[in-house]
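Removed: one protein chain of the complex. Kept in place: all other protein chains.
And then chain A:
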Amino acid sequence: MNWVGAVVQGVLVGGWYALAACGLSLTFGIMRLVNIAHGDLAVCGAYLTLVLSSALGLPVGYTLPLVLPIAFAIGVALHLLLFGRALRGGPLAPVLVTFGLSVMIENLLVAGLSADPRSLDAGRLALAGVRVTAFGSVITLSWLRIAGFLTALAVLGGLHLLLARTSFGRLVRATSDDLDTARLVGVRVRPVFATVAGIAVATAALAGVFLGMTATFDPYAGGLSLIFAFEAVVIGGLGSLWGTLLGGVTIGLVQQLAAQWDVQYTVLAVHLLFFAVLAVRPQGFFPASEPEAA
């Protein structure tokens, strides 16, 4: 692949990272919850799609209307049963609880569905591509990657509109600004947070579906997904959705450009970039505005 191709592929792959990270960004930015199990929940989305697709004999795409509401419901239930209680237990409790959830999910998946690598059948989309010429170079782009990137843009744009333009979004932003005052003025925080958790898990599941269509996955794939998602959130700026997109695209670009040099350095290059950002600009490129005394 040439350098121009690497840049374009990097942007497209970055869309997936942004999709995987946006739920993490939401739960951290709004609920101050660092969800260690986020990557595992994405993998659960891939397994759920696999199971439903096999059981119902449907193509992967047709299972999404079932997978996404189920994932949303799981997110709501997790908040009502676990996250909400953990958030009341001090800053360390959510980390420990979601770490425990991560371990539990991995072991349940191994016990129930084995540790064998799996993949989702993307049908004709799996091998379909388009050839484009840019800067004198011919690049072949996977429709699946393009679909993943466009889905990430649509999800992030939809979330932005939800938060900026709706009454629910207004409550979410108010709660994110000042939880205590939101309670004092009558906001029911629990359903707001439960809905946010539901949206976060649904976006993670969607990212898991694209992961399953573009690569193999196993019960332990969530760990690496979480690391990249976490890095995308930190690089982009904690709690900022568009910053998360930028963080995801940055990771994708660094990965693909490093691969042009030597494939074995792709993961290392991303981690070095992460450390560099932490050292130089720890708040990320586009941090959400910090609540201030008003």
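Quick note on the criterion: a contact is a pair of C-beta atoms (placed from the backbone, for glycine too) under 8 Å apart; a residue touches a chain by one contact, two chains touch by 3 or more; residues count from 1.
Going forward, contacts and distances are computed from a predicted model.
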item: Undisplayed chain, where the name is taken from the UniProt record, one of "Phenylacetate--CoA ligase family protein", "YdbS-like PH domain-containing protein", "ABC transporter ATP-binding protein" or "NADH-quinone oxidoreductase subunit J"; value: "ABC transporter ATP-binding protein"
item: Options A:55, A:185, A:263 or A:279, residue touching the unrepresented chain; value: A:185
item: Which of A:4, A:174, A:227 or A:267 contacts the chain that the document leaves out; value: A:174
item: Where the unshown chain meets chain A, residue by residue; value: 167, 170-171, 173-174, 176-178, 180-188, 289, 291-294
